[in-house]
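Complex shown without one protein chain; remaining protein chains in place.
We call the chains A and B, going by the order they appear; numbering starts again at 1 in every chain.
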Amino acid sequence: MSSRIFAIGLGSTPKRVLPGFGLSLGISLTFVSLMLLLPMTGLFGQLAGLSLAEYWAIVTNERVVASYVVTIGAAAVAAVVNAAFGLLLAWVLVRYTFPGKRLLDALMDLPFALPTAVAGITLATLYSSNGWMGQLLEPLGLQVAYTWVGIALAMSFTSIPFVVRTVQPVLEDMPNEMDEAALTLGASDFTGFRRVILPHLWPALVTGTGLAFVRSLGEFGAIIFIAGNMPYETEITALMIFVRLQEYDYAGASAIASVVLFVSLALLLAINVWQGRFIKRLHGGHG
Amino acid sequence: MQRIGDGIAVRRLLIGAAVVLAALFLLLPLVAIFAQAFARGIDVFWANVTNHYTLAAIQLTLFIAVLTIPVCLVFGVALAWLVTRFRFPGRRILQTLIDIPFAVSPVVAGLVYLLLYGRTGWLGSWLDGHDIQLMFAWPGILLVTIFVTCPFVARELIPLMQAQGSREEEAAVTLGAPGWTIFRRVTLPNIRWALLYGVILTNARAVGEFGAVSVVSGAIRGQTNTLPLHLEQLYQDYNTVGAFASASLLALIALLTLVAKAGLEWRAARREVHP
């Protein structure tokens, strides 16, 4: 791969000299409209049956608001932990060779392949006070299962592949010349990493972390088994949606789901816009 | 050649930290799953795996994954090409829209499909009139699986293709290469790993999806039960060994895709050595 042209500095405005605009636009728009937007009309169809006051009452219900706090707090903690842990894993997997590397690589996708309920049950088994991990942690005063720590743990488990697998390709693609340049200039490992590598990884890392956060907001199966689901303390928003569905209250479920949807999309849009700016700045002058 | 973080102390520290954390965080749950699957001996495990309903569930799950991957692949590549190689109004919006599946709780995703294509949905009632049933049959399961997994390929490709820029392809255009050749010869080699990760994630998520599928499947044993649904039923009905045996199969499917990836890596490495 080192034979490739040095890629940095190439984000300059494409002048549509490349072919395939029509084809890729056609495929993308067709797919997005049929698979993503059309079903979403169902969600908004449900919302249309609510008056603004009703909608507001549902989404600001005391217990639902408490669930936002729990969910967002735990998801934020999980995302930050995943950013650090995921970066470490991606780095180790790309940069080093060591025995067991393939196994480690394989483990990364496990959280996606396991149905979330299995993940939840297994984590609860391990981290409850009579589980393998719980027995170790409880004497240290850290109770994981049935607290918000458990919720964050389950979120972190189910969303770690987002960070690892988003950072990994970018890191793999990074030319060696970048390292060399930094090191010949006499920078230390840490400075070199911070000044040269991190800026290059930054968009991918932020994307991965953002996706992990968003995924955590909607996660249900993995969390309910370890959360304890006590009102106002460890109830997550996805549970509130689930309760409405059990009551055949599709409109209520859709209303709460729409809040999660808007928050998530706003965050992701912000990341996308920031990313565009960041890359332009990184590639400076050419933009 | 010296690279950042190649010092022996740094390397050992980082590898050590990664391995220990991953062992505790990811390997331990896997071990616990296998421990439960084999809790009553290999015979009971085997009887559960070769049970008629388990086999039917495995077939359906793989069938859905095999159909999902190409769809996601075509869409993902097209979308990534579009948003990283061209500028047009609404580009960021489009790029954000593909994240809808991540932003929607899977159960809600299943529900919106159900409300659209189900008996009372506006499209569904028309289909019902023509005796076409999408929901509670494999087409419904396929639809929601595609919905849940479609962003992965695009999401893997976009950051990479952004970082790479398009100068290479532009150079190829000026040399007069036709579109498909450029894609095959220039773009594809540059993005192949990201593409592969996208496929691996798509596959993992497709076989493991529960929430959305549970809403549209109807859970008919031996017919519309995917492996995660089958597992859930066994667990609910106190067949813990059977449930975890199914879970271990899902873990194995995920590991197998990684074996496939290792094979591809090996072939690629060989080709680079002997061009």
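Everything that follows uses one rule, which is that a contact is a pair of C-beta atoms (placed from the backbone, for glycine too) under 8 Å apart; a residue touches a chain by one contact, two chains touch by 3 or more.
The rule we apply is simple: contacts and distances are computed from a predicted model.
*Asks:* Missing chain's UniProt protein name, "FeoB-associated Cys-rich membrane protein", "Thiosulfate ABC transporter substrate-binding protein CysP", "C-type cytochrome" or "Uptake hydrogenase large subunit"?
*Replies:* Missing chain, per its UniProt entry: "Thiosulfate ABC transporter substrate-binding protein CysP".
*Asks:* For a quick check of understanding: of A:I27, A:L93 or A:I121, which residue touches the chain that isn't displayed?
*Replies:* The one listed residue touching the chain not shown is A:I121.
*Asks:* Which of A:L38, A:V243 or A:I279 sits in contact with the chain that's absent?
*Replies:* Only one of A:L38, A:V243 or A:I279 touches the chain omitted from view, namely A:V243.
*Asks:* In the whole complex, what residues of subunit B lie against the chain that is missing from view?
*Replies:* The missing chain touches subunit B at positions 51-53, 56, 59-60, 63, 114-115, 118-121, 124, 128, 133, 135-139, 214-215, 218-224, 233-239.
*Asks:* Spell out, residue by residue, where the missing chain touches subunit A.
*Replies:* For subunit A, the residues touching the absent chain are 58, 61-63, 66, 121, 124-125, 128-131, 145-146, 224-225, 228-232, 239, 242-249, 252.
Throughout what follows, only the chains that are shown with their structure count from here on.
*Asks:* If we count contacts the way the header does, which residues on subunit A are in touch with subunit B in the complex?
*Replies:* Touch list, subunit A to subunit B: 4-5, 7-14, 16-21, 23-25, 27-29, 31-32, 35-43, 45-46, 85, 88-89, 91-93, 95-96, 98, 100, 102, 104-119, 121-123, 125-126, 132-133, 156-157, 160-161, 165-166, 168-170, 172-173, 176, 179-180, 182-183, 189, 192-193, 196-197, 200, 203-204, 207, 211, 214-215, 217-221, 238, 241-242, 245, 250, 253-254, 257, 260-261, 264-265, 268-269, 272-273, 275-276, 279, 283.
*Asks:* Spell out the part of subunit B that touches subunit A in their complex, as residue ranges.
*Replies:* Contact set of subunit B toward subunit A: 1-7, 10-11, 14-15, 17-19, 21-22, 24-30, 32-33, 74-75, 78-79, 81-82, 85-88, 92-109, 111-113, 115-116, 121, 143, 146-147, 150, 155-156, 159-160, 162-170, 173-174, 178-179, 182-183, 190, 193-194, 197, 200-201, 204-205, 207-211, 228, 231-232, 235, 243-244, 247, 250-251, 253-255, 257-259, 261-262.
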